[in-house]
Structure formats: structure tokens, C-alpha cells
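Each remark here refers to the structure printed beneath this line.
All protein chains of the complex are present and in place, except for one that has been dropped.
Right, chain A next:
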Amino acid sequence: MYPYYEQDWSVLPPENNRRFNPAFNMATIRQAFTEAVERVRMPTPTRLRDLIRQIRAARTAAEERAVVNKECAYIRSTFREEDSVWRCRNIAKLLYIHMLGYPAHFGQLECLKLTASTRFTDKRIGYLGAMLLLDERQDVHLLITNCLKNDLNSSTQFVVGLALCTLGAIASPEMARDLASEVERLMKSPNTYIRKKATLCAFRVIRRVPELMEIFLPATRSLLSEKNHGILITGVTLITEMCENSSDTLMHFKKDSGNREIVPNLVRILKNLILGGYSPEHDVSGVSDPFLQVKILRLLRILGHNDPDASEAMNDILAQVATNTETSKNVGNTILYETVLSIMDIRSEGGLRVLAVNILGRFLLNSDKNIRYVALNTLLRTVHADTSAVQRHRTTILECLKDPDVSIRRRAMELSFALINAQNIRTMTKELLLFLEKADAEFKAQCSSGMILAAERYSPNSRWHLDTQLSVLIAAGNYVRDDVVSSTIQLVSSSPVPEQTYITNRFWESLQVPNHCEDKQPLLQVAVWAIGEYGDLFMYGANEDEFERPTESDLIAVYHKFLTSAQVSTTSKQYALVSLAKLSTRLQQCVEEIQALITSFGSHLNVDLQQRGVEFTQLFGSYKHLRPPLLEKMPAMQISRISSQNGESGGSFDDNSPDVIENGIEIGNSTHPIIESNMNTMGDNTNILLDLLGSTDLSTGANDLAMATDLSNAVHKKNTRNANNDEPVSNNQDLLDLLDLDMSAPTATPVMGVNLATDHSSAANMNNMLGGLDLGGFGGINPMPNNIPTNGNDLTSMLGGLNIGGGAPSHVMPPIGGDVNSGSLLGELNPTTASNNVTMPPQGPKLTALDKNGLLVQLVPVPGSDCMKIFMTTTNSSDNTLEQYLLQAAVQKSFKLQMLTPSGSVLPPGGVITQEMRVVATSNAVLRMRLRIQYTLDGQQLVEQTEVSGFPEQQPSHE
């Protein structure tokens, strides 16, 4: 245990190594003793200067660390020994070490001891250390309060100064409260050195604890009548802080500030500064005390804000400052800048405002980049208040787009967007396009989106708009955000036919440029979309602009090229595949080639592309007859701003297939990546039936997998039946006519068209499917029903859901999302199916649960393999709006009931709410269901209870 006494450990020769050697021990002790005495008598720790030299001499980080660690260990030991003689030097060294990034917290208490010392040198270093090591996050922070309090009462002004300075730097709320009265006392000191410091301390105290403002108010009274600039500037700073902090104080200062009103007082000080003679003490390159001037201008701004009288009183002086300030140096511009801000912020005269904007215009031409930057920034702030004045400097601002400095370019770009209007859109776009081409990657996305928005708002004609959109896509390449893709597609789709032909040709041309496919994929996506959509116009339509048209095989060759290119993203390939499928109904010769190309994707490694390949291949085989109607042109998409029209556009939906939905979803999809993942397949696909299944599958998660399987079975059944019947479906219109559906619900009909086209015997299946759709919508993005109060149908809620999940899709989903009259699918469907025996499902009788006061609650049970789905539909045929609609259901114990989210909770007149329930039987029993329906009518809560039976028999699930 004690190796010292062990033989083997001894350094002495064996004959001397005895366990106890008094002589040896005495010698050692004596030596140690003298050493200790020496150390106490002449303790010469390394001087700060030497330490810094040593550290700087270290060649490697490790070497430096070694030096620092050694010194730190030594400093710690002196702290432990309470060495007060060299404490000051050691703390100074520690502060240097601290700056190098090493821990120095062990010096905190020593700093406190130093501040308590009577020597000024100790105090000076001690307070310096406290400011560096003792901010309010440190535990020992509050211990310094007492020390500060003592020193605030010191008779030496510099000791008071040190304490005030420390308080100003590290005051915490507690400390501020404790010392506020001391500070207030010092603010009235006749000593200007102390007074100015105390005033700024008060500023700091108010910052930390605004409630303490009151106690300083009287002391501010005399600050502005001083001559000393130190007191003036600190006083103005304090008053500014007080006025910014509370409107009461602001009023207080406006009314009464000592012997004079504050505004004339400040105006007088400012006037003295600019008109007074040269004062060498405060002169900065020809400007008299710019620091004070700026502070006063800022306080004037606060005082004149929304105050016509105060503004009136300062108009003249602001004009004087604006015209009299020397602008060759930064100092002068500093003051002008502050003046401009004040002029813009108060109720100043029109002429003064023009003067201010002109100053900024001059700033824009300044050779100093800092001044240019400040000018752009300020113009950006004022552009909304005074556009025409800023417009005059447009060319200068556009020049700044070419500035070498990124910050300036960014500001110039933002400002340019703010300046675009219907008159200058052409020139501005031209300039911005030039900028966009050369811009850094970070600008491209923002700039392209901004340009698209501007074009949307101000485009003079659709040809120009289309050209601009194309130019942006080309210039920004892969940096384009998805919203640009969707808005371009939307724009093309809503353009007149000649424009569609034109732009498709332009797209084709742009695809011919080498590398465009890989470097500009958003362009590629839009281009293939347009070629697929308008393939017939593009290849065989009127060719007014005399474009060179490719042969069909050329076209397919290009598709082949980028469908097989490794540089083309999956998303672009998805677009291309859909486009190719569309082309198969638009081209005249090359259908086999297309089929071959599509079929080759049936074994693609990417699941999505493979699915597309397989699905589209089906459309070339036994379901050939479905292809033309399924792949028909999609209707024009409208912009939400003009979408309040309802019935008017109904006709245009007659001849279309699922594309409305696809389209809506596609846009929502591309704008919002979150949805994209869920709705991936749904996004760009044409085969709506299979697609919807895919999406249900994806978005509803494992829980609904069974459901999806179910649906696919149903669809399969339908398809088979359809094939067996061998009933060629040439036109959806026939079927729609057959079913006598109401065409006034434009969004609903197309979907129904599809569903009905494939099956007219199983409305239950259709319900089932729409239920699935609904789930897809909900499962994916969880919409808030409140936001879509008027839609009661599954389809709408799904799309509404997309809408909501999408954030800003207002422009993409005009005919559907949240539109009151856009149609309630089930609402339309159910009455129709009820009145039309054609679609009455044999296996799904409709059970009426409640029919009272115009409220009709119906249940459609659909037995499935493992559970029975019950679709509840509530329609409101009364004239009142029912709110907070809530359906509760109970079943016998031998059943398990699961209720899914209802489509909404508000029932306007004619509105519909749907909800799906799933019932699983655990034993053989006949299902009965008790329903409790709760709603609010005119603020009054009503409850209805009812019992429903007559459900089809269900086998226990474990079977």
C-alpha cells in the first residue's frame, strides 16, 4: 500500500534503505520547508506577457494545450492558496486563456474577490473578469451585486464608473431591481463622467425590467438641457428606449419634458449641431457628432410617428439635415440614411418624401457598396408606401441586379419584384430573365417562382405569358420549384387551342437543345405533359407558326431516349410514361412502338414506374376499348380567383374522363412533396381506377390494406364483368345518360362516369370505392373538416384534404375544393341510385336510420371478407344549417365497431356528411345498431336516438 517503504520501490542503495532513517527524513523535510518558505517569500508567477509569448510560441494545438493546462493548474493552485498578492495577474492570464476558448469558470469567485479589493488595479481587472466570466447565466452571478452596490457609492469616480460599466454589461433582472435606485441616484450626479454612465445603466435596467421605467422618469427631465454630448447622447438613448417601450411614456414625453417640449428641444439640439461652427472635439470628417445626430433623428422618428403636430414641427429640420449634410463620406450618408428613415416614418410633407426617395436614388449610384445595400433595403421597406417614387429609380435598381455583391443582388431582386406592374412587366421580365440565367443556384428557385407569380398577375396576353413561362423554365433549369411546373401546366391547359399548339411546339423545340432533358427536368416534365396532352394538335393540328414537326418515330425515339436515360429523374419519367400512354391515342402509326416501350417498364426496378408500365400495358390488351376514353384530354383548369363560377363550366366536363381528379391531385401533388409520397401513384397516372387503389393502399397504411385488396377485388370483378359482357364503352356520356345523372355537379360526374362505365350493377362497390377514396384523402393528410364545411362528399373531402394538406393550392383546384356547389358525390349518387333501380345493389340494401325534420340518415352495409363496412350518409333537406353534427353508434357485445372520421360536422341545407363504420362479428349474431345523432340547430342542441336492424348476416371474422 505504501510503496515508499517497499524495498523494491526505493531509490536508495539497499544498505541505506531502512524503513526508518531519521537523518534522511530530516534532510528532506528541511529542504521542502525552505522551498515552501521561498515560494511564499518570492512568489513570481509567470507574467501575463510571458504566458502570451509561450502560448504564441506553441507550434501545434497540442503544444498550446499543454502550456495552457500547466498554467491553469498553477493558477488553480494559487487560487486554492488564497494568494491575494498575485491574484490580479493570475486572473489576467486566465482571461487570456478564456479568450482562446479554454474553460475559466474557476476564476469566477476570484474575480469577485478582486472586485472587493481596495486597490484600483485589482478592481479594474476584477470587473473586467466579471464582465467576461459572470453573466447572468452563472450561478455566482448575484454575488457581485453587493460589491457593485458598495462601489456605486465610492468616492472615486473611476470606481463608480467601473461598477456602472459592469452593471450595464451583465445586469440581470434581479440585479437591475436591486440596484435601480442607486443608478437613479447617480443619474442626478453633478459629475458628467458618472452621470452619462448611469444614464446608460438606466437604459440597460429598463431593457431588462421595463416596469422600473417609472423611477427613472424624473431624472430624464434635465438630460436634454445639458451641453455635454455624452449626457445628451445617453439621455436620448434612454428616452428612445422608454418611448419605444410604452406608449404612455411616449405621451408623457410629448406633453412635458422639463421646461420645454421635447420635439422643439431635440430640433434645437440638432439645429445647433448642423449649423453650429466647427467643434474639433466632436467632428467626424466634417460632420458634427454624427452619433448624436443619428440618435436624435431616431427619437424624432418615434415622436413623429402618426403624430401630425410633431411631424409638422420637425419637417423643417429634417429638410435642413437632408440638404445640408456633406455626403462624400460614410458619416454623412449615415445621417442621411437615418433622416430618410425618419421622413418615411412620420407624417412628413410630400415634397420631403420625394426628397428622401431621391436621396436613396443617389445612394443607389454611390460607389460604396454598403450605401447601395442600405438604399435597396430602405427602398424595399418604403416601396409599398410610395411605389411611384421608387419606380423612378427602376433602372438603377435593375443595374444592381448585376452587382458583384450577393447581398446587393438579393435585395435588388426582391425590390424588382415589388416594382413590377402591368406597365413595366415586359421590360422587367426581360431584365429578370437575364439575371435568372446568370444567377447563383440559391437565387434561381426564388427568382423563378417570383417571376411566375408576377407574370400571372400582369401578363399582357397569353402568348407572352406562355413564352415567359417557358423562358423561366429554361433559365432556371433544375432549380425551378414544383409550383412553377404545376402553374405552367395549369396555364397551358387553360389556354386557347392555338396557344396550346404553339407552346407545345415551343416545348418540343426546347427539348431538342442538348442536355436540356437532364439539366432542366421541370421543363422536361411540362413539355412531355403538353406533348402527351395535345399530341394530336402538335402532330396534326393547324400549323400557323410553321414549326418543324417531328415524325412519329422521331417523337417516340426522343421519349425512348429520356425514358432510358439515367440522368432523368423518376418523377420526370413518370410524366413521360403517362404522356406516352396519352400519345398512344393521339398518334396514328406508332402505337406498337409505344406499347413496346410501355411494356418494357413492366419489369422496371422502380416500383412506381413498374406499376405504371403494368397498368398501361393492360390498356393495350384486353381493355383496349377503355383506352381512348380514359386517356382523353383533360379539361381546362381554372384559376381559383375566377373559380366562383359553378354551373357554367359544367358542360365542358361532359366528355372527359378521370382527368379532373388526376389533374387536381397532380397539381396538389407536385406543389407539396409530403403529399407526393402518399399520393405518388395517384399523382400522374391516368388509369384512375387502378391508381386510386394504389393511393388508398399507400395512404391509409396497414390498417386499410385489406380495404384496398377489397377494392381491387371489386374492380377486378367489375372489369371481368365488363369484359364478359363485351360491351364496348365508347363514350361515357352514354352511361351517364343511362344513369340519368344530374350533370350540374361538374366535379362529381366524371368520376361517376368512370365508375359507372365499368360497372352498372354494383353501387355498393362504388360506394365502397369512394369510401376508399375518402380514406385515402384522410389517411394521407388529415384535413380539418372545418375548412371544407360545405362539401359532404367523399371525393370532395379527399380533394379538399389535399387542398388543406397542400398549404397554398388555392390556385390549383378550382372546381372542387371547398366549393359550395361543386357537387356532393354521394349526395348526388345516393338519391340517384335510390331512384334508379338500375344501380340498386342487390347485396347492399339501404337502411334508413332516421328521417326527421329534413334530416335523412341512411346506412349502406357492404359485407366484406373480414368485416362489414357500413357507409353512413346524412343529408339535410331542410332550410337550416345543422352544426356540430355528431353520430355515435353502438352495437351488441358480439360485434366490434370501428368508426372512421366523418367527412364533416356541418350540414348546410342540401349538405351531406358521410362516415364509414366497420363492424367485425366475433360470433354468429344478427347485427343491430343503436345510433345517437347529435347536432346544433340555431344554437340549440338536439339529440336523436334510433335503432337500426336488417343488416345482412355476417360470418364471424375468425372463419
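The criterion applied here is as follows: a contact is a pair of C-beta atoms (placed from the backbone, for glycine too) under 8 Å apart; a residue touches a chain by one contact, two chains touch by 3 or more; residues count from 1.
In this section, contacts and distances are computed from a predicted model.
Per the UniProt record, the chain missing from the shown structure is "AP complex subunit sigma", taken from the list "GDP-L-galactose phosphorylase", "Proteasome subunit beta", "AP complex subunit sigma" or "Large ribosomal subunit protein uL15m". Per the touch definition above, the residue from A:R87, A:R372 or A:K573 contacting the chain not shown is A:R372.
The chain omitted from view is touched by exactly one of A:D151, A:E338 or A:E431, namely A:E338. Residue A:D135 is the one among A:E63, A:E81 or A:D135 that touches the chain missing from this view.
Remark: the omitted chain is touched by one listed residue; of A:T46, A:T115, A:T234 or A:Q525 this is A:T234.
In the full complex, chain A makes contact with the omitted chain through residues 49, 52, 56, 92, 95-96, 99-101, 119-121, 124-125, 128, 131-132, 135-137, 156, 158, 161, 164-165, 168-172, 193, 196-197, 200-201, 203-204, 207, 229-230, 233-234, 237, 281-282, 284, 289-292, 294, 298, 330-331, 333-334, 337-338, 369-374, 404-408.
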